[in-house]
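All protein chains but one are shown in place.
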Amino acid sequence: MALAVALVVTLITLISVGIFVAKVYWFPVDISTHGAAMDHQFLLTLIICGVIFVAAQLGLAYFVWRYRDKGDGRKATYSHGNNKLEATWTIAAAIVFIGLNFLGYNIWAKMHFTGAAPGALKIQVQAQQFAFYFRYPGPDGEFGPTHLEKVDDAIGNFFGLDRAHDQASKDDIVTATLGIPVNRPVELILRSQDVEHSFFVRELRMQQDIVPGMEIPIHFTATEEALKHNGGRYEIVCTQLCGLGHYKMRAFLQVMTEQDYEKWLQTQAAAQ
Amino acid sequence: MAEAHAPTAHAQHAPQGFIRKYIFSLDHKVIGKQYYFLALFSVFVGLLLSILMRWHLVWPDAHIPLLDKLSPVGAPGGLMTPEYYLSLMTMHGTIMIFFVLTTAPQSGFGNYFLPIQIGAEDMAFPRLNMLSFWVTLAALLTLLSSFFVSDGPPLAGWTAYPPLSAVGSVSGPGEGLGQDLWVISIALFCVGALLGALNFIATTLELRTRGMKLMRLPLTCWAWFITAIVGLLSFAVLFAAGVLLLLDRVGGTSFFVPAGLIVSDKILSNHSGGSPLLYQHLFWFFGHPEVYIAILPGMGITSHILSCFSRKPIFGYRAMTYSLMAIGFLSFTVWGHHMFVSGMSPYTAFAFSVMTMAIGVPSAIKTFNWLGTLWGGRLRLTTAMLFSIGFVSLFVSGGLSGLFLAQPPVDVNLHATYFVVGHFHLVMGVAAIFAMFGGTFYWFPKMFGRMMNETLGKIHFWLTFVGVYAIFMPMHYLGVEGNVRRYSTFIDDFMQPLLPVHKFMSIWAFIVGGAQLIFIFNLFWSMFKGEKAGINPWESTSLEWTVPSPPPHDNFAGKIPVVYHGPYEYGVPGAEKDYIMQDSPEVVAESH
Amino acid sequence: MASHEAVSIPGATESVWSGGASPYAVVPKKLGMWLFILSDAITFAALIVAYSYVRVASENWPRPFALWPSIVNATVMTVVLLTSSVTMVMAVRAAKLEMRKAAAGWMVATLSGGILFDILHVREWLGLIDEGVRLFKNPWGAPMFGASFFALTGLHMLHVTIGVVYLAVVAACIARGKLTSDDVEVSGLYWHFVDLVWMFLFPLIYLMSAKTA
Partner (left out) sequence: MNKRHLLALAFVVSLALFLIACSKKEETTEQPAETTTAVQPTPIDQSTVGEVTGKVSFDGTKPKPHQIMMDQDPACVKAHGGKPVYAEDDEVNGNGTLPNVFVYVKSGAENYTFAAPSDPVVLDQKGCMYDPHVLGVMVDQTLKVVSSDPTTHNIHPMPKDNREWNMSQPPGAAPIEQKFARPEIMIPVKCNQHPWMRAYVGVVKNPFFSVTGSDGTFSIKGLPPGTYTVEAWTAVGGTPQTQDQTVTIGPKESKTVDFSFKAAS
């Protein structure tokens, strides 16, 4: 029995680690400027955890096998512990865990403590049950005001715009796909019309809840890498449970060259 | 003044009559069993729901037999609708977390064994004890009744984030009466949990027998004691959150609902001024301590069993108690790590992150000490011991993935994916359930006077141990790939290559689910046909093993024991036997 | 009755942590009440946090309480409740001296204070409801005013009402020679706690929303 425990635990450990080491399953391609640092932090954590994981599991397996009751009348070692040893691993664990955390501090700070670069492309993102819609301010760079009573999904007025009366709304462009140019800083302003949603693009290494009653800005820059995969088209998914259609709530991110983007925006403007 | 010391009801004569004896009993042992069976019933309901979910995930077009009988609306013709999937998921989470993980290890085993282990005749407040059970049962029935309301059980998840959970049926099916019942059930559960916690704390502090210093308490008692304190402080907050949520739903207030919402083309003009984030803060202020409420008793039970079957004192008893206290304390400072992407201030995220890494330290200490306990021992691999070894293995695996989620920049890509699902199922779900299995095999002789079948127990262990790894380990890979949780079907092309992994997990889920029938059979068969158990079949040292199996009505038949030793005096050099009971006057040179 | 040889050893001679005696010689009932108070205080704290949150988040939080009648009324309520705490202290003292009738009398005085508090409070509520304050709206500003006002004061009023019943039961038992002075003391703890909560609610709810001319 002891041997079986030891073998099974070892086997589970090796298979679990092996799949990570072989990168059978790994993050999708990274298309953002900030993603590489995150992936690196993940890898670092993975290595540290992997070492602890292997040591602890194999230690467990070994002890179970080594100290099994062989029926030879041997008495167990009488020990209430070892204070020095305990102090050592307490301090070691504290240093490793908290130190690891500090290493990732920079990434978080860059993402959230500073705003978007000046001149970033501003796009409003509106989430609702169960779709995302996007609004570009148009040439005047201003978003028109929202009138709740004007919101009408059936005729496509998701933002409640009054194009007849509000000057700033006239050139606003509402789309169902998030088109962005490559290499240009983008600032998204996230808001929700009804319940909580979340904005998650795996390849952008970007996830942020969308909270009704709040406007949450996030910013990023897509890299050239984005154009090389899947025609620049990536899935935007909702990750916050929002009701029956949660699993289908998504939109697409389309990364384009600067020229393609301008052309695309004009087509969209014409369809308004 | 003797009366002041003898807390009212417990030293009375054994009650006569079926109802007083088995149903409205004041005896902590009966109440402990009532809790245990309530959790056992719940765990099978929860398990069944998870199996239905796993079935639907991998064969969305397959008809599930009898499901349309349970809900003709939710599963017309046996085909599960997305909303019914979410309802099952919500009920699975709620039942498992509240009525299984919070109930069995703490209220079940704790009720039965805390008084005996500290040498008391009953809990400090037997009437409150009975009340807490009945309130908990009422909470369970209230929750289950939501299966039978017309628009189905709630689907907002066990966290029930508003506004989805607060604005009523306009936000979708299940958000009408079903969600009301959910909130009421949780509020009731809070009341039951608070009464229980109060009782545990008072009992531990007041009713220890002579010589039972705090530093001589078995680690099980320490764990129950700390858990009770954590529960007392956290359920009070959930209760407040539940009351406010209920007010939002039925009273028309807006604590958690901001202005200007349009749900399904309907302007919610009657709501304004609230904040969904407020709810999240209140909920997780409870929610994170809650996961420790689920796991701490398991840690205590595992420590107890590991020491007993290693025939060796627990390694670092003091460190074990201090780490329990540290975890209990720190658990109140880390709730924000559930909210890294929630829209709360990113500056606070960093503080929460540091505290979360810090709470990993006492958890690591415990792991090292368990390994230290095994080291140099003479391991008897009984089923109870196997489950405890399994607990350590699972706790390490699930705990380490917490280090990823504790770091905001890493969490961003793993949040709300299957990585999280794998993490908490291993560390809090399955590990705690392994502790329950361990506890069941260990204490069954005491509770029922008969032994459980070891062969069946081992078959059950192996299937479960390998199975849970096969189910929950792959979830980490899926999470890294970006597989979002709480999706009822995987429709996008992106997910297609990952479906085989889901199939693998589902098949194992069916195997593990089936394996639990072995346990059920073993449990009930052994109650009637098991080998008769002696007073101390495991040669264990704590006080429950000094009394007959099962113990008499007042635990010690009027002879209150006196305690001379710590709880883990195994393999004492020079001692007559391999172990020294806590109430044995034999002298031990305290060596540390 | 089981033999309590271990437990009957006087607590004072044992180390407080050694088992067999209650630490700080607190009877279980009293400890239980303290623990209940702790947990209940946290529930109130959570509600106060929620109140502060919505209040800070709202731009037009109303300050409708004029000196007359609201603030004066609330002050009278405060005085009534404080007085009842004093009579409660007298009740505990009398009970300790085994003056059962006197203890019961003081308790009746205390619970009368509670009833008076409730009556004044209900009158206050009715006045506000009359002015159009509801859980979800009010005539002056942020709609959450009514919700947080009624939720907090309502929960407190519920505590006072439960306290009145509780005290009445204990007083009746004491007068008939049942229960001990400990029970009076424990009920006193509850009453002082309810009083203390009001000491937080009075400034937070009333004074901070007093009408400034």
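Lettered A, B and C in written order, each chain numbered from 1.
As a working rule, contacts are C-beta pairs under 8 Å (C-beta built on N, C-alpha and C of every residue); 3 or more make two chains touch, one makes a residue touch a chain.
This is a predicted model, so every value here is computed, not measured.
S.K.: Just to confirm, in the complete assembly, which displayed chains does the hidden chain contact?
M.R.: The chain that is not shown touches these displayed chains: A, B.
S.K.: Based on the whole complex, identify which of A:Tyr62, A:Trp89, A:Tyr105 or A:Phe252 touches the chain you can't see.
M.R.: A:Phe252
S.K.: Can you say which of A:Phe20, A:Trp108, A:Phe143 or A:Phe158 touches the chain missing from this structure?
M.R.: If we include the chain that is not displayed, A:Phe158 is the one touching it.
S.K.: Over the whole complex, note the residues of subunit A touching the chain we left out.
M.R.: So the residues of subunit A touching the missing chain come out as 128-133, 152-158, 175-177, 243-245, 248-252, 271.
S.K.: So which bits of subunit B touch the chain we can't see?
M.R.: Residues of subunit B in contact with the hidden chain: 18, 21-23, 30, 33-34, 36-38, 40-41, 60-61, 73, 76-77, 79, 81-83, 137, 141, 144-145, 148-151, 169-170, 172-173, 264-266, 448-449, 489, 491, 527-528, 550.
Definition applied: only the chains that are shown with their structure count from here on.
S.K.: Out of every possible chain pairing, name the one holding the most C-beta contact pairs.
M.R.: A-B
S.K.: Could you give the separation in Å between the centres of subunit A and subunit C, each centre being the mean of its C-alpha atoms?
M.R.: Their C-alpha centroids are separated by 48 Å.
S.K.: Which residues of subunit A are in contact with two or more other chains?
M.R.: none
S.K.: Enumerate the residues of subunit C that touch no fewer than two other chains.
M.R.: none
S.K.: With touch defined as at the start, can you tell me which subunit A residues reach subunit B in the complex?
M.R.: Subunit A reaches subunit B through residues 1-2, 4-5, 8-9, 12, 16, 19-20, 24-28, 37-38, 41-42, 45-46, 48-49, 52-53, 56-57, 59-60, 63-64, 67-69, 74-83, 85-86, 89-90, 93-94, 97-98, 100-101, 104-105, 107-108, 111-113, 128-129, 148-149, 151-153, 193-196, 198, 200, 202, 205-214, 216, 235, 237, 239-248, 250.
S.K.: What residues on subunit C touch subunit B, complex-wise?
M.R.: Listed in rising order, the residues are 1-9, 11, 14-15, 17-23, 26-29, 31-32, 35-36, 38-44, 46-47, 49-50, 53-54, 57-58, 134-136, 142-144, 146-148, 151, 155, 180, 182.
S.K.: Quick check: in the complex, which residue numbers of subunit B touch subunit A?
M.R.: 81-83, 86, 155-157, 161-164, 167, 171-173, 175, 257-265, 267, 274-277, 310-319, 341-343, 346-347, 349-350, 353-354, 357-358, 360-361, 364-365, 367-369, 371-372, 374-381, 386, 389, 392-393, 396-397, 400-401, 403-404, 406-410, 412-413, 415-417, 458, 462, 465-466, 469, 473, 477-478, 480-482, 484-492, 494, 501, 570-573, 578, 591-592
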